[in-house]
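Every protein chain of the complex appears in place save one, which is left out.
Moving on, here comes chain A:
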Amino acid sequence: MSGEFQQAALTLAGAQHFPAWLTDARAQGAAVWQGLAWPTRKTEAWRYTSLLPLENAQWQPAQARQLTDLSELVELDAYRLVFVNGHFAAHLSTECPAALVRFSEADSAQQALIREHLNQVADQQQHLFAALNSSWLQEGVLLHLGANQRLDKPVYLVQVSDQADAQAMNARVLVVLESGAEAELLEHFYSTEADDKGWMNATTECVVGANASLRHYRINLESEQSLHTGGVHVRLAQDARFNGFTLANGSRLKRLDYHIKHLGSGSDLQLNGIYLPRNQQRVDYHTQVEHCVPHCTTTEVFRGVIADSARAVFNGRIHIHPDAQKTLAEMSNRNLLTSDQAQVNTKPELEIYADDVRCAHGATVSQLNDEALFYLTSRGISEAEARVMLSFGFVNELVEGVALEPLQQWLRPRIAQMFGQNDQLTRHIIHD
């Protein structure tokens, strides 16, 4: 069964045209994908998430579509590249500087750069969907900033799924920041239709050079019927900084991997995440932070509110290699279950092979605080509204940490509406 799927998945990319210089990368990805054992429920990394929705569908390559409605986009003054069903939509995109280029438009120097870094960050053996992503490569986005460069505007990458059938899409991003460069990148995934059944396989690789800084936002708000397998892979050089924010609702299958390696001393990682699955949705976050050298810091905070019959998985691992002395690493994962059928499986792991380190992790699972609820209702707020307010408050701290102001403003009402559709329930959260 799984073997058949592995074969079938490969052919999805076969019919499509692609730049000749990507042939090697595709072939290599395909080889890895075929060689990997298909995960079962006994595979530790897939213990709580079933791949059956993926295996049971008849997938077709996604077709390009015209899209006119842009109301769902974040109002942001940015360099914007929009892809609809994985195909570039020129009329929706803005002019871009030379540093931001699609793979199909890359000049020979950029091609060389892409070939140099592609798959050097994402470990295909460990992340099977990154291998599949490589085998499907035909388009992608490269953001490359030279030493001490910075863009005057953030970069905004949009992946829209606009279809009703089981179609598979691919998205690939490569960020290369040379020493001292700075960039801000927003990746936004969404569906136009509520019954969108698309499957997005998105891999992002970031090479952050010495003393460079990358702010990265990833918003996954696709339809309930959709599937998403994606990963963000980062390498941090000396004194590099990565500031990540991720938000996701759930869908039939949604798996997001963050894999960050501290490879130069003094690098700093901040990673904040929010997951808000509802109804029958599933969401699965796996994060892995590797400290390979001394004097690096990691702060990781994930919060989830799980409603209705939804299920969430959080697996966070901090791995301190031998010699990575003087590491400071903290991870916190807090979960709120708001219904009897909601479920969460969380596993914050520490794997430590060095002694002079300070590492801590914490995880909690609970429901809304009765006393807080009582307080609000005693002040004349309905219980329903109080629940919305408290749920919002649970994640608000992380929302407020979003440095990109327009994104924060855009997120607030959308998050609030996930807790309470009725305007009356969110009136204290969203101010006009």
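Operating definition for what follows: a contact is a pair of C-beta atoms (placed from the backbone, for glycine too) under 8 Å apart; a residue touches a chain by one contact, two chains touch by 3 or more; residues count from 1.
Throughout what follows, contacts and distances are computed from a predicted model.
Of the candidates "Dimethylglycine catabolism protein DgcB", "Iron-sulfur cluster assembly protein SufB", "Phosphate import ATP-binding protein PstB" or "Tripartite tricarboxylate transporter permease", the chain left out of this view carries the UniProt protein name "Iron-sulfur cluster assembly protein SufB". For the chain left out of this panel, the touching residue among A:Gln111, A:Gln149 or A:Gln325 is A:Gln325.
Interface note: of A:Ile352, A:Leu373 or A:Ile430, the residue touching the hidden chain in the full complex is A:Ile352. Across A:Val344, A:Leu398 or A:Ile429, the residue that sits in touch with the chain not pictured is A:Val344. The omitted chain makes contact with chain A at the following residues, 44, 322-323, 325, 335, 337-367.
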